[in-house]
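A single protein chain has been omitted; all remaining protein chains appear in their positions.
And now, subunit A:
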Amino acid sequence: MKEIINDSTALEEDTQKGRFLTFSLDKESYGLEIRYVTEIIGIQSITQVPELPEYVKGIINLRGKIIPVMDVRLRFKKEPRGYNDRTCVIVVDINNISIGLIVDSVTEVITILEEEIVDPPQMNKGVQNRYINKIGKVGNDVKLLLDCEKLLTEDELEDLHDAL
(Lines give C-alpha, C1' and ligand atoms only; values in the text may rest on other atoms or scores of the structure.)
Protein backbone atom coordinates (compact mmCIF):
# COMPACT_ATOMS: atom_id res chain seq x y z
CA MET A 1 0.00 0.00 0.00
CA LYS A 2 2.67 2.39 1.09
CA GLU A 3 4.84 1.43 -1.79
CA ILE A 4 2.13 2.32 -4.20
CA ILE A 5 1.80 5.73 -2.64
CA ASN A 6 5.53 6.18 -2.73
CA ASP A 7 5.54 5.16 -6.33
CA SER A 8 2.84 7.57 -7.29
CA THR A 9 4.48 10.48 -5.49
CA ALA A 10 7.73 9.59 -7.15
CA LEU A 11 5.94 9.52 -10.46
CA GLU A 12 4.30 12.82 -9.77
CA GLU A 13 7.58 14.39 -8.85
CA ASP A 14 9.03 12.95 -11.98
CA THR A 15 6.48 14.58 -14.22
CA GLN A 16 6.89 17.84 -12.36
CA LYS A 17 10.62 17.79 -12.55
CA GLY A 18 12.11 20.56 -14.57
CA ARG A 19 8.77 22.26 -15.01
CA PHE A 20 8.44 25.85 -13.97
CA LEU A 21 5.66 28.36 -13.73
CA THR A 22 6.91 31.62 -15.13
CA PHE A 23 5.66 35.05 -14.18
CA SER A 24 6.81 38.56 -14.81
CA LEU A 25 7.71 41.43 -12.56
CA ASP A 26 8.68 44.56 -14.40
CA LYS A 27 10.75 43.40 -17.35
CA GLU A 28 12.19 40.31 -15.70
CA SER A 29 10.78 36.89 -16.04
CA TYR A 30 10.89 34.57 -13.05
CA GLY A 31 10.40 30.86 -12.72
CA LEU A 32 8.90 28.94 -9.83
CA GLU A 33 9.13 25.18 -9.44
CA ILE A 34 5.71 23.82 -10.30
CA ARG A 35 5.58 21.43 -7.35
CA TYR A 36 5.11 24.34 -4.97
CA VAL A 37 2.16 25.80 -6.82
CA THR A 38 -1.36 25.00 -5.62
CA GLU A 39 -3.35 27.32 -7.83
CA ILE A 40 -3.47 30.68 -9.53
CA ILE A 41 -6.24 33.15 -8.79
CA GLY A 42 -7.03 36.69 -9.76
CA ILE A 43 -6.48 39.49 -7.33
CA GLN A 44 -8.99 39.49 -4.47
CA SER A 45 -9.99 41.89 -1.79
CA ILE A 46 -7.23 41.83 0.77
CA THR A 47 -7.77 42.40 4.46
CA GLN A 48 -4.93 44.37 5.92
CA VAL A 49 -3.28 43.07 9.03
CA PRO A 50 -1.45 45.67 11.08
CA GLU A 51 2.14 45.57 12.25
CA LEU A 52 3.43 43.44 9.41
CA PRO A 53 6.27 44.18 6.99
CA GLU A 54 5.17 46.21 4.01
CA TYR A 55 5.43 43.34 1.54
CA VAL A 56 2.91 41.22 3.46
CA LYS A 57 -0.24 42.82 2.17
CA GLY A 58 -2.64 41.02 4.47
CA ILE A 59 -4.88 38.02 4.34
CA ILE A 60 -7.40 36.73 1.83
CA ASN A 61 -10.26 34.31 2.03
CA LEU A 62 -9.55 31.40 -0.26
CA ARG A 63 -12.77 29.37 -0.11
CA GLY A 64 -12.94 29.44 3.66
CA LYS A 65 -9.23 29.10 4.16
CA ILE A 66 -7.45 32.21 5.32
CA ILE A 67 -4.06 32.68 3.74
CA PRO A 68 -1.57 35.52 3.83
CA VAL A 69 -0.53 37.27 0.63
CA MET A 70 2.85 38.72 -0.18
CA ASP A 71 3.56 41.30 -2.84
CA VAL A 72 6.62 39.92 -4.59
CA ARG A 73 7.36 43.34 -6.06
CA LEU A 74 7.72 44.83 -2.61
CA ARG A 75 9.54 41.74 -1.43
CA PHE A 76 12.18 42.41 -4.06
CA LYS A 77 12.23 46.08 -3.17
CA LYS A 78 10.79 47.18 -6.49
CA GLU A 79 8.50 50.12 -7.01
CA PRO A 80 4.92 49.31 -6.01
CA ARG A 81 2.40 49.23 -8.83
CA GLY A 82 -1.35 49.32 -8.73
CA TYR A 83 -3.16 46.03 -9.24
CA ASN A 84 -5.09 45.43 -12.44
CA ASP A 85 -6.84 42.51 -14.06
CA ARG A 86 -3.52 41.06 -15.19
CA THR A 87 -2.36 40.89 -11.58
CA CYS A 88 -2.35 37.36 -10.29
CA VAL A 89 -2.02 35.61 -6.95
CA ILE A 90 0.00 32.41 -7.16
CA VAL A 91 -0.94 30.26 -4.20
CA VAL A 92 2.03 28.18 -3.16
CA ASP A 93 2.45 25.59 -0.47
CA ILE A 94 5.91 25.65 1.01
CA ASN A 95 6.60 23.24 3.85
CA ASN A 96 2.88 23.12 4.60
CA ILE A 97 2.56 26.88 4.80
CA SER A 98 0.16 28.28 2.25
CA ILE A 99 0.85 31.74 1.00
CA GLY A 100 -0.26 33.83 -1.95
CA LEU A 101 2.33 35.59 -4.08
CA ILE A 102 1.13 38.71 -5.89
CA VAL A 103 2.83 39.07 -9.27
CA ASP A 104 2.31 41.34 -12.25
CA SER A 105 1.18 38.52 -14.50
CA VAL A 106 1.58 34.81 -14.97
CA THR A 107 3.10 33.78 -18.27
CA GLU A 108 3.18 30.03 -18.80
CA VAL A 109 4.41 26.67 -17.62
CA ILE A 110 7.61 25.61 -19.30
CA THR A 111 10.11 22.81 -19.10
CA ILE A 112 13.69 23.79 -18.59
CA LEU A 113 16.20 21.04 -19.14
CA GLU A 114 18.72 20.45 -16.45
CA GLU A 115 21.63 21.36 -18.67
CA GLU A 116 20.00 24.71 -19.40
CA ILE A 117 20.05 25.66 -15.72
CA VAL A 118 23.13 27.41 -14.42
CA ASP A 119 24.21 29.02 -11.18
CA PRO A 120 23.63 32.74 -10.93
CA PRO A 121 26.68 34.92 -11.36
CA GLN A 122 28.48 35.78 -8.16
CA MET A 123 27.88 39.34 -7.13
CA ASN A 124 29.18 40.92 -4.02
CA LYS A 125 26.32 43.26 -3.61
CA GLY A 126 22.68 43.25 -4.49
CA VAL A 127 19.83 41.96 -2.43
CA GLN A 128 18.17 40.16 -5.32
CA ASN A 129 20.50 37.26 -5.41
CA ARG A 130 19.26 35.90 -2.14
CA TYR A 131 16.05 34.58 -3.57
CA ILE A 132 17.43 33.38 -6.89
CA ASN A 133 19.19 30.07 -6.68
CA LYS A 134 19.50 29.23 -10.39
CA ILE A 135 19.11 30.79 -13.78
CA GLY A 136 17.36 28.99 -16.58
CA LYS A 137 17.89 29.60 -20.26
CA VAL A 138 14.97 29.23 -22.62
CA GLY A 139 15.88 30.10 -26.16
CA ASN A 140 17.18 33.61 -25.95
CA ASP A 141 15.35 34.41 -22.75
CA VAL A 142 16.61 34.11 -19.24
CA LYS A 143 14.38 33.02 -16.39
CA LEU A 144 15.35 33.77 -12.82
CA LEU A 145 14.51 30.68 -10.81
CA LEU A 146 13.21 31.45 -7.34
CA ASP A 147 14.18 29.72 -4.14
CA CYS A 148 10.75 29.50 -2.62
CA GLU A 149 11.79 28.49 0.83
CA LYS A 150 14.04 31.50 1.18
CA LEU A 151 11.16 33.70 0.14
CA LEU A 152 9.45 32.74 3.36
CA THR A 153 12.22 32.22 5.81
CA GLU A 154 14.78 34.83 4.93
CA ASP A 155 12.74 37.73 6.24
CA GLU A 156 12.98 36.72 9.87
CA LEU A 157 16.69 37.35 9.75
CA GLU A 158 16.11 40.56 7.94
CA ASP A 159 13.63 41.71 10.54
CA LEU A 160 16.04 40.98 13.29
CA HIS A 161 18.64 43.11 11.59
CA ASP A 162 16.14 45.87 11.16
CA ALA A 163 15.33 45.77 14.80
CA LEU A 164 18.95 45.94 15.89
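One rule holds in what follows: contacts are C-beta pairs under 8 Å (C-beta built on N, C-alpha and C of every residue); 3 or more make two chains touch, one makes a residue touch a chain; residues count from 1.
Assume contacts and distances are computed from a predicted model.
J.: Out of "NADH-quinone oxidoreductase subunit NuoH", "ABC transporter permease", "Chemotaxis protein CheA" or "Spermidine-binding periplasmic protein SpuE", which one is the UniProt protein name for the chain not included here?
T.: "Chemotaxis protein CheA"
J.: Looking at A:34, A:59, A:117 or A:135, which makes contact with the chain not pictured?
T.: Of the candidates A:34, A:59, A:117 or A:135, A:59 is in touch with the missing chain.
J.: List every residue of subunit A that touches the chain not included in the displayed model.
T.: 45, 47-53, 56, 59-61, 64, 66-68, 97-99, 152, 155-156, 159
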